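I have a structure I would like to understand better, so I am pasting it below and will then ask my questions one at a time.
Of the protein chains in this complex, all but one are displayed in their positions.
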Amino acid sequence: MKFLVNPSKFNEIADYIFKPVLVLSILFFALGLLFSFYLSPDDYQQGSTVRIMYVHVPSAWLALLTYAIMTFYSIAALAFRMPFGFIFNTAVAPIGAIFTLICIISGSLWGKPMWGTWWVWDARLTSVAILFIIYLIIIFINLSFENRVVREKVVAIFVIVGSVNLPIIKFSVDWWNTLHQPATISKLAKPSIDPSMMTPLIIMTFAFMMIGVAIAILRIKTEIISRKSNLS
Amino acid sequence: MLIVKDLSIERLDKKIFENISLSLAPGNITILKGKNGSGKTTLLKAILNLIEPSFGSIYWKGKLLKKNLYDFYNNVTYISDTTSSLKKLTLADNINIWKKFFISNINDTQIEIALKTLKLDNYLDKKVGTLSFGETKKLEFLRLIIENKNVWVLDEPLSNLDDDSIELMKQTFEDHCEKQGSIIFSSHQNPGIYVTEEMQL
Amino acid sequence: MSLRFQRLLLIFLTLVILLSAVLLILYNTRENVSYFYTPSEINKSDMIINKIIRIGGFVENDSFKKISSSSFKFRITDEKASILVTFNGILPDLFREGQGAVIEGTFDNNVFNATNVFAKHDENYMPASIKEGLRDTGYWNKKYK
Partner (left out) sequence: MKFLKKIIFFYYREYKLNMSGVQDILTNIVFFFLSVFIFIFSIGPDKETISTVGVAIVWTLLLLSSTLSLRKFYQDDFENGNLLIIHLNGFSFGFITILKTFSHFLFVQVPFLLSIPIACILLNIPNDKLLYLFTSFGIGSLTLSCLGSISSSMNLMNQRNFLLGSVIVMIFSVPIIIFSVGIINMAQNFNSLINILFGILLIVFAINPWASGLCLKLSIENN
């Protein structure tokens, strides 16, 4: 597992797995789209609109997952002086921002026909909007400091401080009355979703994950190279 | 008292300096010489434990500096290349703040004498912002007297000073030496001050 | 007070403060960040006069009446209390009897004039065909929350 902390080891492994990951992501996307459009049934309440879920939910999960991993890496980078954590933060923040944006846009497209509105300021939607702005601020900090050492540490501190938002997003639907429905799939309870609709959801989640990993590999490699040549 | 052993500092994977060793005993004056960007300020900051060294270690009174930091800070005066006096306040106010904040045991007559020798005694009611840069710098040296500590760490103390003031500094340094104090300072010029050790960076 | 002691003090204070803060917030948040109130909460509080509020609940069975093509009358309930609602406008697709809904508007003499109606769906997803099958065999008796 050394490639997760060591830039040169990461480069080696990344060269091996990049192509398989890319192929896998295309495969999963093809399969997932097939499933979500043709091989999954309509919902008993929402009809065909439920298919937006197969984009909305994976992107939301990955937006949160990306931030969680960034938080772990930030703590590790600050506590154990592990420069790979800083590289990871810089490279991955835009990917998380894009996932959050996809989640917000698909959510609005879903909300309009079902709830009757594009956007409401309930706890879940507000906290996700804040997550998006936090991602943006991380990108801005990366752009606006001259000194690399200061910049990456400030980003790491900001990521850790901003991680208070994660449990708020996760539990907002349980703690407070929201227009957004509570979680369908949680670890403790049996999922309240039919297996025929669960399948495309899982396949699409893997597809999103793979494409995320592929882009992350590219961006991390670029970041490592630009650091070596002292461009940033 | 203060011992620096095999100190190396890297920044952004670039070596600033390597394997520096020096020791600062009571009564010693050490000068750090070197061109701009040779790492004089960095070394001084490392001595004050503000920069984490990549390799090597610093000892204070036989203990690792990190373990004995509070005692070291109680015994050191640092004057950086910036002037820390508050521009909007008068000289008298500044001196008063310093005296209180550092819990100084220096009495007023000693400060008056110091002010007189620095030729600042006429400006007491003036705001620091109205002084010239050289005068502000001289005011900064008043901190050496007020803090009354053993070890002086000075960053470029002699730049921007006229000959009279340099002569004065020379005198002050020698006095401090006789009182078993120790001084480490950086300079890019040849000051003609008596030093016990010279360090080329 | 040495630097090391300051650090220890800071760690100790941080832990104590964080703990008390979490307790404070957990004890107090529950009812406060609501996007909407439930009908039973409305009846016992006095915040209702001429102020735009949101009420969330379920559309009571057999209460939906269409007055004209774009004006409707129905009751919102949480099984403890219910409120009569009038609404002019377009209802969302998901709006039907027994379905969760959030309405926005003002009270006017015990009748709630809604300006916006949002449908709320639950976290259950199920193929339409299965629901038909269940209903045919008489096993469909899922209670809405």
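Which chain is which? They are A, B and C, in the order written, and residues in each are numbered from 1.
The rule we apply is simple: contacts are C-beta pairs under 8 Å (C-beta built on N, C-alpha and C of every residue); 3 or more make two chains touch, one makes a residue touch a chain.
Note that the structure is predicted; figures quoted are calculated from it, not measured.
Among the chains on display, the ones the left-out chain touches in the entire complex are A, B, C. Screening A:Val154, A:Ile185, A:Ile202 or A:Leu218 for touch with the missing chain picks out A:Val154. Per the touch definition above, the residue from C:Ser20, C:Ser70, C:Asn88 or C:Ser129 contacting the chain not shown is C:Ser20.
Across the entire complex, the residue among A:Leu62, A:Ile141, A:Ile169 or A:Ile193 in touch with the chain not shown is A:Ile141. Listed residues B:Trp60, B:Tyr78 or B:Trp152: the one in touch with the omitted chain is B:Tyr78.
Where subunit C meets the missing chain, the touching residues are 1, 3, 6-7, 10, 13-14, 17-18, 20-22, 24-25, 27-29, 31-33, 45-47, 51. By the touch rule set out above, subunit B reaches the unshown chain at residues 45, 48, 50-52, 70, 73-74, 76, 78, 80, 82-89, 93, 97, 100-103.
Residues touching the missing chain, restricted to subunit A, are 78, 126, 130, 133-134, 137, 140-141, 143-147, 149-151, 153-154, 157-158, 160-161, 164 (touch as defined at the top).
As a working rule, only the chains that are shown with their structure count from here on.
Contact with both subunit A and subunit B is made by C.
Counting C-beta pairs in contact across A-C and across B-C shows that the higher total falls to A-C. Each chain gets one centre point, the mean of its Cα atoms, and the points for subunit A and subunit B are 51 Å apart. Taking each chain's centre as the average of its CA atoms, subunit A and subunit C sit 28 Å apart. Chain geometry summary: the mean Cα position of subunit B and that of subunit C are 66 Å apart. For subunit B, the set of residues touching two or more other chains is empty. Of all residues in subunit C, those touching subunit B in their complex are 2-4. Taken together, the subunit A residues at the contact with subunit B in this complex read 148-149, 230.
On subunit B, the positions that touch subunit A within their shared complex are 11-13.
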